[in-house]
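Report on one structure; see the data block that follows.
A protein chain is absent from this complex, but the other protein chains hold their places.
Moving on, here comes subunit A:
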Amino acid sequence: MLQLKELYSDLQNQTEKAIKEIENSDHSIAILLQTILREQLEMIKKLMLELSNDGAELKNMTEFLTIIYHDNEIANPTFRAWKRAVEWMSLPYLESVRNLEPLFQEIKTNLEHSAAELERIYGAKQTKYIIPSFYISTLR
């Protein structure tokens, strides 16, 4: 559980940083990405609150976790689209994209680690509908 707390704490920091990097743009893709990241952050905060309780139960975290994973799953391609848009339309966000790139990678990696940890603690059956297929290794 401690590892999960640390992972989600990192995730919160990374998401906050990502939001800051993109909050100044009113481009369509940026607006989408901001909306996704803000929801992701809101859910991480709720999750952290739940985790701060002793003996946090999966059933109380399911909703937050599912939304976080699904947000991240759409945030990644949206970020890649944003990167292309910035390059193609010469938008003044190249620096921001450079900063965001490692952040998105770190967020994805953290969520993969968290997926493995959740599966270890609660089992594949319990987490099947929480963690999207692509965050869990299918090498068995």
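As a working rule, a residue touches a chain if its C-beta (ideal position, glycine included) is under 8 Å from a C-beta of that chain, and two chains touch if they have at least 3 such contacts; residues count from 1.
Here is the rule we go by: contacts and distances are computed from a predicted model.
UniProt lists the omitted chain of the complex under the protein name "LysM peptidoglycan-binding domain-containing protein" (options: "LysM peptidoglycan-binding domain-containing protein", "Carbohydrate ABC transporter membrane protein 2 (CUT1 family)", "Lipoprotein" or "Ferritin-like domain-containing protein"). Residue in contact with the omitted chain (choice from A:Ile31, A:Leu49, A:Leu94 or A:Ile121): A:Ile31. Considering the complete assembly, subunit A touches the hidden chain via residues 27-29, 31-32, 35-36, 39, 62-63, 66-67, 70-71, 73-74, 76-78, 80-81, 84-85, 87-90, 124-125, 128-129, 131-134, 137-140.
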